[in-house]
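For this view, one protein chain was removed and the others were kept in their places.
And now, chain A:
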Amino acid sequence: MHLMRSLRARLLAVLMATVLLAWAIWLACQYVQTTHLQSDQNDRMVRGVAEHILLSLPDDIDTIRPQGHLQLPPDATLLPETKFDKIVFQVWVLDRRESVVASTGAPATPLRADFAVGHADAQVDGRPWRTYAVTDATGQVQVQAGVTHAHLHAELWRWIGASLKTALLVLAALAAALWLVVGWSLRPVTRLRGAIAERHALDLAPLPVAELPDEIRPLVDSFNQLLGRLDKAVHAERAFLAEAAHELRTPLAALLTQTQVALHSPDPQAALERLRDGIERLGRLAQQLLDSARIDADRRREEHGPLELAEIVALVVREFEATAARRHQTIGVTADAALGVAGNIDDLGILVRNLVDNAVRYAGSGGRIEVACRGDSGSGTVVLEVRDDGPGVPAEERERVFERFFRGSNGNGERGSGIGLSLVARIARSHGATVRTGTGIGGRGFAVEVIFPGLVE
């Protein structure tokens, strides 16, 4: 699994980055402010030291010759260094340019080589210093005090270090808390995953939605709706399969009987012909079952291409030539040119085949079937019409003919499977087409119109 696809990792990364950025900005602000503040403070400190020392000097200090320093008793220990220890001073007698008193650690050369008074940055012994010089009222003695920049910076860095440590600690605590909260929030999802994994192949019961976070619940709800639809579809398919198997039994039984008759009859001709008809019917049923499975399997709208309806009709109608000739029927095809429809060519082939097949089957011997493709320039639709002059379908049954396994009362000696027109209806629906029924040729027979939306150019 890619790390960034984990919700937890993403949340952590974003949160950490945000916290770090915020901390860095805060630190930068603090740094700028503190440097200003500190330099001010430091200046005052250095100046204070210089002035105090000047005021505590005896007034004959300019006459003293430095000859050595006092020492601490041998058993005394020095106080550990504080930040004040870093401030050093020198006392100069101005006319001799001689340092008479100096703190330990002070450089031998003057902190202010020009002996000017006031604050200044100076370079002494190759190191940068912040200094302050003050001269007494007589102009004889000058006290110079100073502190190195390095010392000031060390102070600042110590402070930054401490702040960083605190920030990291807070960050770690946040990360741990987040990790736990995300894990805890996602526990219902993990349980859900487990529940799905343990399911049987066709267990389509809805998934439990209790305790799910509000963000995930809509997803599971939609999924449950899908499961519901799937469950209905699976049930419908099972029912269809059962019925189809049942449908196969009847013609098979008839075939067996006809075979038996043919074997024992002195004139088997009639029985053999009925046997052949029975086999043809069975073949047709197999075809329709196959078609039914196919249009379920690949109902993909996006694969619909522009197709020439007249071409499909011409190809399909030719398949019925021999059947129609045997029944002394004629099929008339009239087509307008350039009738484009968007569709799946195999589905449309099934649709046209079933319409023509029905017409040929029910028109009866010597009947006429008319197939027409025409464009309606007003509505931009493309109409496919198949009419016959057979006995037709009673008006009260016309809407039901599209139901699966529905068989009309007016069979004209034919016994259909009740599948063909249901296929037509399903394919029409998947192509956004509407189906209308009516009366066929010359006030009799049956007519089906399929109205396709025209191609959007």
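Criterion: a contact is a pair of C-beta atoms (placed from the backbone, for glycine too) under 8 Å apart; a residue touches a chain by one contact, two chains touch by 3 or more; residues count from 1.
As a convention for this text, contacts and distances are computed from a predicted model.
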Next item on the list: Assign the chain not included in the display its UniProt protein name, restricting the answer to "Potassium-transporting ATPase ATP-binding subunit", "Two-component regulatory system, response regulator protein", "Predicted permease" or "Cytochrome c1".
Entry: "Two-component regulatory system, response regulator protein"
Next item on the list: Out of A:A195, A:A325 or A:A395, point to the residue that touches the absent chain in the complete complex.
Entry: A:A325
Next item on the list: Consider the whole complex, including the chain that is not shown, and state which of A:A106, A:L289 or A:I312 touches that chain.
Entry: A:I312
Checklist line | Residue, one of A:T135, A:T259 or A:Q287, that touches the chain absent here | finding: A:Q287
Next item on the list: Could you please point out the chain A residues that touch the chain left off the display?
Entry: 276, 279-280, 283, 287, 290, 294, 308, 310-319, 321-322, 324-326, 329-338, 345-346, 348-350
